[in-house]
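Read through the structure below, which is laid out as structure tokens, and then see the notes.
Removed: one protein chain of the complex. Kept in place: all other protein chains.
Note that the chains take the letters A and B in the order they are written out, and that residue 1 is the start of every chain.
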Amino acid sequence: MASIELQNVNKWYGNAIHAVRDISFKIEDGEFFGLLGPSGSGKTSVLRMLAGLESVTEGDILFDGVSVTDQTPQQRNIAMVFEQNALYPHMTARQNIGYPLKIRGKSKDEMDKMVGDVARMLHIDHLIDRRASQMSGGQQQRVAIARALVRRPNLLCLDEPIAHLDTLLRARLRGELKRLQRSLGTTSVIVTHDPIEAMTMTDRLAVMRDGVLQQIGSPDDIHNRPVNAFVSQFFGLHSMNLFRVDNLKESAGAFSGQLNGTHVDVPRSATGYANGLGQLLVGCRPHAVILVKEGETPPPDTFRLTGRVYVAEPLGEVTLVTIQVGDLTVQALDPRKRDYAIDEEVIVTVPQSALYAFDTGTEATIAFGSADEPLPTADLKAG
Amino acid sequence: MSRSVFHEALRHLALLLILFAVLSPLLWLLLTAFKPYGELFNNPPTILPEAATLVNFTEGWEIGGGKGIMDSLIVSSISTLICLILGFPAAYALARRFPPHGQLSFTILSLRMMPPIVPVIGFYLLFQELALFDTYTGLIIVYTFMNLPLVIWLLAEFMRQIPKSYEEAARVDGATWFQLFRDVLLPLSLPGVLTAGILAMIFAWNEFLFALVLTGDAVITLPKALASFFLFQQPNWGQLGAIGIVAFGPLLLLSYYMQRLLIRSFSIELGGR
């Protein structure tokens, strides 16, 4: 087990593709760390550089303060679970798990014991003599995890290890992996494009986009305090609604602007910054939206838009309502079991306190929802 | 009987008739192998042997069929083995380090396209110089040269289908290059190795021109042994047929495997675009 540090790491593929751009961060010993981003964001490249499968073009990678940049995966003593095709198909589960031990010249007895221990830990002892083709996808991934853990690596690299499984199994393995990681204390890095996985499993995570690190923090931090509009939209069960507000002006202590030609009120917290610019990106999570039907009174102190219901999808406890406001699409989660007709006119309202505001140019966050004033810049920095 | 069943039956009938017509020269040679010498030149010929005999098989073996089989076995199996040993690492490099359908693949494969008559004169003159004329070594070299391009190309195509994650897993597990090849790549590409090996073996086994030109009395492969019988005005067709059955019959058992392989590889090659 080790602490991991990346120092100004860059990855170029050929002369044209700058896949990872000057990334630095530190992963603590025993931490479960996530790398999150859409495809092409460079997260897998970072993981593969940590594993030693990909060379580092510029910069350094340190394990416990010692540079491993020029070391092979074996020298680094890392283990990895791949997205798919992780098991050698011509070997049984036992042979698969034992292979790293066999290469290291462990005796047969030692191997049997170690393989048996890790197989029990992952509840695969009954599958031990099957081949990959005789196991389900979930069982295969368990065996792959067992193979990764059998030799107590310095770092466990997980490359979308459960992305290919079905929903139920994914949920189960998520929990198991988290328990396992906590009990073993192995420093682990997981790459995922699924915010739920990142949110539920990791201690801290890094969000990437186009090779650039966007934000590092705890899942809670990133969910509630996204540094920019991209992170806010990417991270979370439902994407954040974003609106561009023009012609900001102050009148009698209240701030308002134009959205699609409609007059809207904007959060007070953001206006001090936005006043000079005259425009602002405003955002809110779907669960913060309160829909007002005809005849109802909109709650006070809200950001308001009038639109038509595009479609309403009951999700059990809540209803996901998609509303068309001019060219804009807004999503709302309505916890009340109300019926919506297609093309029904509704008013989209968001409490001032739940609104986020972003700079229209840099997309950097100016104000967080639920926090009524902009945070000092220092707070934007991650540990 | 419904219409579609009737049509199906008609098609089967047509196929069987065509098949019989197509295979009849071979069937005739098969029947001839069991006819005694006196019966061979009857006019009109007898269809089934009147006095079926196995003497052609024993005689055929003695007068050159035996040596032919031994020599063909030596030359084709050793050249196939060398092809696989040289071709396996090269195919890996080609599959992983070069683009598919690239210049290198094309150049290697184009060697295979060359008609054997083109290099045979050069080989003849070279082998005279190097004292390789009429030696096993000489013929093995030529057959390796003839088959290696195809072996490399086939293996490379096969290896491209193997996901890289297996190799990466092996690297992470700490395998050396040798361990990677022995424990992971070789078992995974075994079907490809078998296919390439069988093809190389068949081509070497059936080859005639190189053997005709580049060997004399010391090395006599099967095709050459058979051709030499034919120098007589009235060849003993019975012995010829007997040797043909023993030497080339087993290859036909691979026919089922071959059609599957060919259909699959042509579908992949052309369907993937």
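The rule is short, and it goes like this: a residue touches a chain if its C-beta (ideal position, glycine included) is under 8 Å from a C-beta of that chain, and two chains touch if they have at least 3 such contacts.
Heads up, the rule we're going with is that contacts and distances are computed from a predicted model.
Enquirer: I want to check something: the complex is missing a chain, and I'd like its UniProt protein name from "Inner-membrane translocator", "Circularly permuted type 2 ATP-grasp protein", "Na+/H+ antiporter subunit C" or "Sugar ABC transporter permease".
Expert: In UniProt, the chain that is not shown appears as "Sugar ABC transporter permease".
Enquirer: I'd like the shown chains that the missing chain touches, ordered by label.
Expert: Contacts of the unshown chain, counting the full complex: A, B.
Enquirer: Of the listed residues B:I63, B:L81 or B:L111, which contacts the missing chain in the full complex?
Expert: Final answer for the missing-chain contact: B:L111.
Enquirer: Touching the hidden chain in the complete assembly: which of A:D29, A:E58 or A:E250 does that?
Expert: A:E58
Enquirer: Out of B:I69, B:I152 or B:A200, which touches the unshown chain?
Expert: B:I152
Enquirer: Can you list where chain B touches the absent chain?
Expert: 8, 11-12, 14-15, 18-19, 22-26, 28-29, 32, 40-45, 47, 86-87, 89-90, 92-94, 97, 108, 111, 113-126, 129, 141, 144-145, 148-149, 152, 177, 202, 205-206, 208-209, 212-213, 222-223, 226-227, 230, 237, 240, 244, 248, 251-252, 254-256, 258-260, 262-264, 266-267, 269-271, 273
Enquirer: If you put the missing chain back, which residues of chain A would it touch?
Expert: Answer for chain A: residues 10, 12, 14-16, 18, 21-22, 24, 55-58, 69-70, 209, 212-216, 227-228, 362, 364, 380-382 touch the chain left out.
Heads up, the rule we're going with is that only the chains that are shown with their structure count from here on.
Enquirer: Cα centroid separation between chain A and chain B, in whole Å?
Expert: Measuring from centre to centre gives 56 Å for this pair.
Enquirer: Note which residues of chain B are touching chain A in the complex, please.
Expert: Counting only chain B, the residues touching chain A are 163, 165-166, 168-175, 179, 183-184, 187-188, 190.
Enquirer: Taking the touch rule as given, give the residues of chain A at its contact with chain B in the complex, in rising order.
Expert: Of all residues in chain A, those touching chain B are 51, 53, 72-74, 78-80, 82-86, 88-90, 99-100, 103-104, 147, 157.
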